[in-house]
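One chain of protein is taken out of this complex; the other chains stay put.
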Amino acid sequence: MTTPAISPGASALIEGPAQRGPSASRRFAQAILRNRKATAGILILAVISFVAAFPGLFTNINPHAAIYDQQVGPSAQHLLGTTQVGEDVFSQLIWGTRLTLLITVVVSLAATVISILIGVTAAYVGGMADRSLSLLTDVFLVLPTLPLLIVLTAYLPSGSLTITAVMIATSWAFAARQLRAQGLSLRTRDFLEAAKVRGERSSYIIIVEILPNMISLLVASFLGLAVFVVGFAAGLQFLGLGNSTELTWGTMLYYSQQNGALEAGNAVWMLAPGAAVAVLGTGFALLNYAFDEIGNPALRPVRRRRVKPSA
Amino acid sequence: MRGSRLFSLVIAASVIAAACGSSTTSPSASGTGPGATATVPGASTTSPGASAASPTASGPINSGKIGGKLVIDNESGSTWTCQFNPYNPSVSGTAVGFIYEPLEFVNALQTNTDGSNKVTPWLASASTWSPDFKTLTFTIRDGVNWSDGQPFSAADVVYTFNALKADSALDLNALWSADGGPLTSVALQGSNQVVFTFSGPAQTYFFYVADQIPIIPQHIWSKLDQTKLDTEADTSPVGTGPYLMSNCSQNNIKYLRNPNYWQSTASHPVPQIAEVDYPSFLSNTPANLLLAEGQAQWGAQYIPNIDSFYVAKDPAHRHYWFPAVLNVALFPNLNNPLLANVAVRKAISLAINRADVSQRGESGYEPPANQTGIVLPTYNAWYDKTIDTTAFDVAKADQTLESAGFTKGSDGIYADSTGHKLSFTIKTISGYTDWDSSLTVITQELQAAGIAVTVQDEDTTVYTPDLQKGNFQLAYGEETGGPLPYYELRQMLLSSNIGSTNYSQYKSAAVDTLFNNYASASAADQVGIIHQIEQVMVNEVPVIPVVEGVDWYQYDTTDFGGWPTPDDPYAQPPVWATPDNGVVLTHLFPTN
Partner (left out) sequence: MRYVARRMGLFVLTLWAALTVNFLIPRLMPGDEATAVLSRMKGVNPAALHALQVEFGVNTDQNIVVTYLQYLGNCLTGQFGLTAARVPVMTDILDKLPWTLGLVGVTTVIAFAIGTMVGVVSAWRRGGRLDSILPPLLFIVSTLPVFFVALVLLYVFAVTLGWLPLASNYGLGSTPSLSLAFTWDVIVHAILPAATLIIVTAGSWIYTMRNNMVTTLAEDYVRMARAKGLPGWRIMIDYAARNAILPNLTGFAMQLGYVLGGSILVEYTFSYPGLGYLFYTGTTDHDLPLQSALFLVYTLAILICVLIADFASALLDPRTRDA
């Protein structure tokens, strides 16, 4: 339930390059642009972000206006039909993008930050602190995540804030373990030794010396988390554990399911937000996959050449 | 719409309207009207089975045959536990009516000309109140046997009620004085009479005592630990009812006809359907599909687009009827300084287009309510037709607010002279998606009338205490109600119900007196009292009824007749309404 199943990218990056400087990042950017999966992923995320930022450009219908014919299929006026109450589904999909994306990004970012705090600190400080932090990480790693999420969201006040908070709290552990491993491998590098000899403070060393060397791993962690968060946040809302007065793709799924959209012949109402969740997740997943290929050259696709590894 | 709300109704039904419980000492009157049930038309007959033979207003004629297999269709929300303890709220819906029966049947959907409920004697053949309504005497029917062959007697009735006293977890209607009720003793008189003694006039308790308490066999239950009866599994139930539990699995309960049922005579066998299957359904969709496929005949389902999804597949035989029993209402918190102003409450009531809420929020299944609080057409006999209940009128709402000194700001929202905006939150129960839908409509209607509202979802475990403690501004909710308008209105408005069911925290000595006078009033005066309360509802708007809560009910006449219909509302029709389900089961007959 923790991220491993869907975050293969990160593991390969542990041994990844630790180059620094503009030339390295430019090379990295070029590699991304050359990778077709990455391009597709970036394109998807760019479009969704644009919709989230400017929903008004795509529809002029108020998503909460219950004034149209009820539960009708797609038409020229209502591209994705209407809800049971007579709201426009397309408009809800457009306006629901913002909160859906926001939850995903906030949770993934925050969980990545926590994993840095715990993973890198453990690796850098070592000793007793490392052992306790690692233990904490291991405990969180094996807790059954979805059952825990269900318990937490069922008892805490319903809403995006709750979902965001509990998902942050339950999803940082896998990335923290990877970051610790990477941190351990960096610890003995010369430039860190040098910084220590110069008498820099630990926080300075972690932020200025260590983190820049982990950028690719951090990005991979973020992407892996995002794939997981998209699906699980929507899953929780689909189960009715979100706040049904907030407009997200997950709550749209909840309402359509509760009103029997599939059997009432209005499947689009349910399939559209479901597909939107899937596309958003796919965007992050494509990017994650591409990162893995770029970060771990051994896995790069080999084209137009029948390869025998021994050859 | 499905999910927890329907599930909650299933459980609520078994203890419908226990709400008087918290303030039970005030004297009150009964739905049955003063005097004995024998004075009630229909009650003089000693065999309710006789009515089963009477032809229904429409549909096939009963030829007196036995046979057929009826399949019930109701989203149970969980698989069956195969327990049948009639005092376990989670399973009582599969036990009461089928296997266990009450003393008399009080029909919440049918009133006599004087407004009182129609009552049918069941395990008791008659009942009489003392003139002061403190003593109720039931005459227990002869010739009834438990399904294990042992004779049923008045001693079983005495035992049952005293078992409730011994284990207060059974006393969910809080009848006994120890549990906060007026009941002080239940004793045998002679060989076939049971005398109930109350601490005060207790007419309104007739419904709970006679209709809501299923009688259990003393020779079996008295051998169990009397303080733990509520956890008794009762896997092989022994009752007096029309059906015997034949087989139970997690997915289905199979009932077979009780061949020795007491209502049965040689010329009119009762019940007439040989087998009844009650499958469990975790969710709405598969249950609806079974009905649509014609594999189930008795539905209690919320079905989206019911006309095309269900009826259209066989319009000659498939019907539905959603009788209204309660109000779903907006409760204003009268301690809120803005909502304390009656002009604001009136404006809210005027600004809500109840027909639109009904159509959009409830698919037209739940009819619009009216400001008097009387559920129509069910309680027509109690409705004061002379009261002006202007429903939807935004211009009048504007006028009401303006003449009360409110002015519309640039944002289109009214504010009082000190600048306090008419902006409120409405609390509702999460998971009640039809309420969410209704509130979507209400929100936009109030917004258009210059009143801003925000909906706030809460889990029932938070919502209920919040309403009881007055921790809200506006709340969307409903009461438990009872068999007559009196019960629901009393729950809403009696000052001693503040802290339990009087969510608005409405306080009026005059209204309290009216409710208290109801006890000693004649049937006609009771109607007069309720008319005065209706006037209060309209003038003071302590509660704003929006739509009427209904029972979901579908039926298929291809193989079976004798269903409750709007023309013959002889019982509440959903299968989870107990003991009404038993009344329906004794009326149904195979058509071929």
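In this document, chain identifiers A and B correspond to the written order of the chains, with residue numbering beginning at 1 in each.
Note that a contact is a pair of C-beta atoms (placed from the backbone, for glycine too) under 8 Å apart; a residue touches a chain by one contact, two chains touch by 3 or more.
Owing to the predicted nature of the structure, the values given are computational and were not obtained by experimental measurement.
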Going by the stated contact criterion, tell me the shown chains that border the hidden chain.
A, B
Based on the whole complex, identify which of B:Gln226, B:Ser283 or B:Gln399 touches the chain you can't see.
B:Ser283
Omitted-chain contact residue, chosen from A:Leu99, A:Ile210, A:Val277 or A:Ile294:
A:Val277
I'm checking contacts with the chain that's been left out. Which of A:Val142, A:Leu161 or A:Ala194 qualifies?
A:Val142
Touch as defined at the start, partner being the missing chain; which of B:Thr400, B:Thr501 or B:Asn581 qualifies?
B:Thr501
Where the unshown chain meets subunit A, residue by residue:
1-2, 4-6, 8, 12, 37, 135, 138-139, 142-148, 150-152, 154-156, 227, 230-232, 234-235, 238-241, 253, 262-263, 267, 270-271, 274-275, 277-278, 281-282, 284-286, 289, 296, 298-299, 301-310
For subunit B, the residues touching the chain missing from this view
4, 7-8, 11-12, 14-15, 17-19, 21-22, 71, 77-79, 81, 83, 85, 88-91, 167-169, 171-174, 178-181, 230-231, 233, 249-252, 277, 279, 281-283, 285-286, 289-290, 295, 431, 459-465, 479-480, 491, 500-501
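Heads up, the rule we're going with is that only the chains that are shown with their structure count from here on.
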Measuring from the mean C-alpha position of subunit A to the mean C-alpha position of subunit B, what distance in angstrom results?
48
Report the residues of subunit A in contact with subunit B in the complex, numbered from low to high.
64-67, 70-71, 84-87, 154, 157-158, 240, 243-245, 254-255, 258-260, 262-265
In the complex with subunit A, residue positions of subunit B that touch it
1-3, 284-285, 288-289, 303-305, 308-309, 359-361, 363, 430-431, 433, 436-437, 440-441, 443-444, 455-459, 462
